[in-house]
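Before we start, here is the structure in question, set down as structure tokens.
As you look at this complex, bear in mind that one protein chain is not there, while each of the others sits in place.
Letters A and B mark the chains in the order given here, with residues in each chain numbered from 1 onward.
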Amino acid sequence: MSGQAQVQLSDVVRRYGGPSGLQALGPVNLEIRSGEFFSIVGPSGCGKSTLLDVAAGLVAPTSGSVRFEGKELHGEVPDGIGVVFQEDASMPWLSVRDNVAFGLRTSGLPKKEVADRVDHAISFMGLAQFAGHYPAQLSGGMRQRVCIARTLVLRPRLILLDEPFGALDQQTRLLMGDELLRLWRETGATVLLITHALDEAAMLSDRVGVMSARPGRFIDMIDTKWPGDRDSRIVSDPKFGALTARLWSSLREESLKTMGRVA
Amino acid sequence: MSDLSLETEQATIAVRRRFRGFDAIVLTLVMLALWQAIGSWTQGVAISPPLQTLVYLVSLLRTWMFWDHAAATLEAFCLAFMLSALIGLALGLIFGVRRFAGEVAEPILAGFYTIPKVTLYPVVLLLFGLGMSAKVAFGVMHGLVPVTLFTLGAVRNLPPVLVRTARALRLSPGRTMRWVLVPACLPDIVNGLRISFSLSLLGVLIGEMFSSQRGLGFLLVNGMAQNNVPLSTAIVTVIVAIAIAANTLMLRAGRRFARRPEAVAR
Partner (left out) sequence: MRWRHAALIVRSAILAFLIVLLELCCRAGFIDSLAVIPPSEMIASMVDQIRSGELNASIATTFSTIFIAFLLAVVLGTAIGALIHRWSRLRDVADPLLASYYSVPTFIFYPLLVALLGLGKAPLVVLGILSAAPAVVISTLSGLDSVAPVLMKLSRVHRLTPAQTLWWIVLPAALPHLFTGFKLALSYALIGVIAGEFILSGTGLGYAISYAYQSFDNRTMYGAMLFVLLVAVTANGILYVWEGRLARRRSRG
């Protein structure tokens, strides 16, 4: 883990519908170190996904700047970033293997290299048995694994995940969390995870940022100081309970604000 | 995330609504201009221009002859549509509930739909002779299949959870039908009826064109034969207006039914 900031958001504000439009996010200041596992939690509608879009370069900030590895982003996704979305982004017309290989279509790599990387990613994500299947034949969890494998083949240095396990049941989620940690350790990539599940953030991350209700700003930043070889069994550590409690105490008021707005 | 996207969506809808009225007027003017252009370019040989048509139509609506023909069409159409609707609903219900029968019948119905029914017209004429029964037969021939297919689909695609809910609430079969099943199927059935309406009308008009001395279809053919261009244009206008009006009304009705919440035990 080098000390250099890989991702820098400076005074980022994002509005929809022009200069006097709805402010979804900000101002946000954030620095993520290379190789860090950073999670963001916050009430629904606070702009977490917008933050991810800005960090990825999918969306340009209305004001402020975003930097990835020192270079400023202007609404275009740079090389070296992988994104796993909340919705199922597997392509139903391609087999698992072709889905995973999709990211390398434009890479210009020789066929053998592509095949090697694809095979590696597929077996890494435990999908070797299903390489010839189609997404429609797989469960939700497996489809997300396909999407993660597809991101993996590109060897990204930064992996952004937007509530990737939101549609899964709790037990699958815990196991997928372990998979994510394994992935993080073996690739050495930086991980930015957006989640609404406090326990997930608490057990997986090096650092957790808590966002306020819309417009989202960081109201708390917690260092977990977990060991690098952790997995889901860390729930038995007493610190886990304290962490989750602290997250909730920061978050509860913000969530109530959001509930009032919606209801 | 949820209410953010909702608010921006509502903002966009408001903007689009502002233009909608204006665009509709522009479109109408464009279509009228096109009509006028074709009419004058062909020097009234094929189609008469809008204004002339309108004038002719107004005077036509004052004649007893027109309403006599219109009544003939209306009579045949009502009969054809009612038969299509009733038989179609019945068949659709049967085929929807009895899965296997539905499985057997559906491709036959769908296949019939794709046949150029015009090629069967001589058979209808030979079997029913000329006159009212042939017209109604044409109408039913065209209008029956959509109602059947849509009803079949609606019944077959009923979410099972609705039936389970009705049972959990201990509703009688009658109430289950009235409060749960019928409202759930209604949007699709209305769609089927809407399409059947247009097609029954089409069938009746064709029947009149080929086999009758009365009716709007006959007027149309007669107008063309006598080279009375304003007449044929006026009749076409009337038919188009009725078809679009009826279709729009039924579309709106269908949408209203779709928005109603499932009427489960009051």
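We adopt the following convention: a contact is a pair of C-beta atoms (placed from the backbone, for glycine too) under 8 Å apart; a residue touches a chain by one contact, two chains touch by 3 or more.
From a predicted model like this one, the values you see are computed outputs, not experimental measurements.
**Student:** With the full complex in mind, choose from B:24, B:86, B:169 or B:258 the residue touching the hidden chain.
**Tutor:** B:24
**Student:** Pick from B:38, B:71 or B:169: which residue touches the chain that isn't shown?
**Tutor:** B:38
**Student:** From the listed residues A:92, A:126 or A:188, report the one that touches the chain absent from this view.
**Tutor:** Of these options, the touching residue for the absent chain is A:92.
**Student:** With the full complex in mind, choose from B:51, B:86 or B:104 the residue touching the hidden chain.
**Tutor:** B:104
**Student:** Can you list where chain B touches the absent chain?
**Tutor:** 16, 19-20, 23-24, 27, 38, 42, 45-47, 100, 103-105, 107-108, 110-111, 114-123, 125-127, 194-195, 197-198, 201-202, 205-206, 209, 220, 224, 232, 236, 239-240, 243-244, 246-248, 251
**Student:** Since one chain isn't shown, list which residues of chain A touch it in the complete complex.
**Tutor:** Residues 56, 58, 76-77, 79, 81-83, 85-89, 91-94, 102-103, 105-106, 133-134, 136-137 of chain A touch the chain that is not shown.
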